[in-house]
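Shown here: the complex without one of its protein chains, the others still in place.
Chain lettering (A and B) follows the sequence in which the chains are written, and residue indices restart at 1 in each chain.
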Amino acid sequence: MLSDEEHRRLRRKAAVRTNLTAFAFLAPALAFLLLFLAWPVASLFIQSFHAGGVMSPAKFVGLENWRRTFLDPLVVKSIRNTLLYSLMAIPTVFAIAMALALSLNSIKVGQNIFRTIIYFPTLQPILIAALMFTFVLHQDFGILNIIMRAIVGEPVNFLGNASLALPTIAMVEVWKGVGFWTLLFLAGLQGLPRDLYHAAELDGAGPLRRFFQMTLPLLKPTFFFSFVFATIVNLQIFDSVFILTDGGPAHSTVTTTWYIYRSLFTFNEPGFGATLSFVLVVLVLLLTAIQTYMFRERR
Amino acid sequence: MPHFRRGASSPVESLKSTPTMLLVSYVLLCFAAIVSITPFLYILSTSLKDTNSLFSYPPDWIPEQLFWGNYAKLFEQTSFVRWTLNTLGVGIAITGLKLVMDSMAAFALAKLRFRGKALLTTFLLLLVAVPIAALVVPLFFVVRSMGLLNTYWALILPALANPLGILMLRSFMVSLPEDLDHSARLDGASEWKVLTQIVLPLIKPGLVVHAIFTFMLQYTSFLWPLVAVQSDHMQVLTVGISSLKSNFVVDWGLISAASLLATIPITVLFLALQRFFLSQNLSAALKH
Partner (left out) sequence: MTDLTRRRFMQHGSAVALSAAGLAAGLSARTALASGHVSGDITMIKGPHSADEARFEAMIIDDFKAVEPGVNVTFTTYDWANMNAELTTGFASGNPSDVLYLVDLIYPNYAQQGALHDMTALVGAEDWSSERAQIPEFAWDLARLDGGTWGVPVLGAVYNIYVNKDLLSAAGVLDTWNRSYADMMDAARKTTSDGVYGFSVRARTGDFAFWDWLPYVHNAGADLLSEDWSECGLRGAEDATQFLIDMHQAGVTPPIGAMSTQEQFDLFKAGKIAIHHGETPQIAALMADPPAFEWDVAYAPPGETAQTVMGNFGILSIAEASPNKEAAWEFIKHWASGPQVGRFAEQVNLQVVREDIVDGMFDGNPAMQKIQQEFVPRVVGIQPHPQILKILQSIWPVAEQAYRGEFTGQETIDQMCDIINQIIA
């Protein structure tokens, strides 16, 4: 009995010690996460019931910001544009990146050089990418419009056309993002078990069948991570919108983050901006949860 | 189907490809390479021209005479060097601090037993899904209440709060065999020793990948640095270059030169470290 008691006490003591050790290891990172991530999310919620607060003291306004959020047609439009953009950009960038990763995986000579060149756009700040695209899209000199002239006979008004502006922004982001996802998929491909492929090849499975019946299913964990991460990143689209179109023409490229920025810094309405931010956080969490659920189901 | 070679000599070596597959691969890759590089050539050309027009009619893409004045002006009349140093300094500080903190936290999550571990891991996963861009408003208030607006700390500290790195390093650590650290503990090593002398050396590729992503994220960030600091001498490259653009008569040659030079440090870093992107460890980590 006594030894048992002692045993338990010792074990408890050891448990306390490991708990403390673990806490010590976690403390620095957790402190920053709580202060600069968890608390801001909580305070978004609090702020959504207030007005002002940047240069003048905050003032409680009840549900006013929320009422505006649900009535403002631009909020709906910004969410719609953000989702639409993600729906255009993510599948496109994944398809291209997958094709390039497969290509890189199947060549031996020049893999390094191609990898570096393809990754190059990812390394550019969007500011510089936007400057590059000013040239690429220009009515008279842009390489894309030189091509369009050759094909359809006349240049395309990429950023000035309300129905083309958002796809154009998606195109810029795809250009910038392909390198990242290519490398990620390539890493995934190279981690696949080789023996399985050899066996499949012996069985006479062609490259297409191998891809659809083996590669894709095997890469599922990579895809899961990629979809979730891409969703989080793409729903935050701001830089390229801010620099290329500033939401125009005619609000056709207004995204949620752009509207948050404008509310805070141009219109000086931090409470409304906080409400919108909270909506965005919920939206992202919701979509992430749905994706997790869908991947679980099919597993 | 042609014959294939058994027992590939290196783990990275791929399956033998058919000639058609090879041809298709190279065509695709060449096309991608051209698309990746072409926009950059426009900037290169503009940076070497003596003009403040973005476009001259008719265009001369290959300047007859190379003009280096834009580069000279960049160093003499703008704070370009300062911006670069700020960017590198802030980026290195963030990367260094994050490597230490994230590997410690990842170690606790992967290798230590404690109460509430599952809960904490879920909490971190939830935090990953929080869009940082949505936090500009409250982050601004937090940093202000700490009295850090318009200081280098305003650039550094908030960037440390990103749970993705912890989870990534945790994946690397989980994939290490348990026996290693167990036997070290039996030999009386402290947890700190286990982390620094056994675990970290084994996940070096993971640390490098973490460092590159962290640095890259910082290098390309624009929105937060824009609002967090105001003084000219604290600006980072992205904000600094954007301020060149705001002059009423835009000096495109200057901006192009700045943009071109700004790509150099990060490209060099990538070239030096890119082999780590393709280690088995990275793909292993992605599976967890």
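By our rule, a residue touches a chain if its C-beta (ideal position, glycine included) is under 8 Å from a C-beta of that chain, and two chains touch if they have at least 3 such contacts.
Quantities reported herein were computed from a predicted structural model and do not represent experimental measurements.
Within the full complex, the residue among B:N150, B:S175, B:T196 or B:Q274 touching the omitted chain is B:N150.
The missing chain, though absent from the display, is touched by one residue of B:A110, B:A134, B:L226 or B:A257; that residue is B:L226. Although one chain is not displayed, its contacts with chain A can still be listed: residues 52, 54-56, 134, 138-139, 155, 157-162, 245-251, 261-262, 264-268.
Residues of chain B in contact with the chain left out of this view: 51-57, 77, 140, 144, 149-150, 226-232, 239, 242-251, 254.
Assume only the chains that are shown with their structure count from here on.
Per-chain CA centroids place chain A at a distance of 15 Å from chain B. By the touch criterion given at the top, residues 1, 4, 6, 8, 11-15, 17-18, 21-22, 24-26, 28-29, 32-33, 35-40, 42-43, 46, 54-55, 57, 59, 100-102, 104-105, 107-109, 112-115, 117, 120, 124, 126-142, 157-158, 160-164, 166, 191, 195, 216, 219-220, 222-223, 227, 237-238, 241-242, 255-256, 259, 262-263, 266-267, 270-271, 274, 277-280, 282-284, 286-288 of chain B touch chain A in their complex. The touching residues of chain A, counted against chain B in their complex, run 15, 18-19, 21-23, 25-26, 28-30, 32-33, 35-41, 43-44, 47, 53-54, 96, 99-100, 102-108, 110, 112, 114-129, 131-136, 138, 140-141, 143, 175, 178-179, 183-184, 186-192, 194, 197-198, 201, 204, 206-207, 221-222, 225, 228-229, 232, 235-236, 238-239, 242-243, 256-257, 260-261, 264-265, 270, 273-274, 276-278, 280-281, 284-285, 288.
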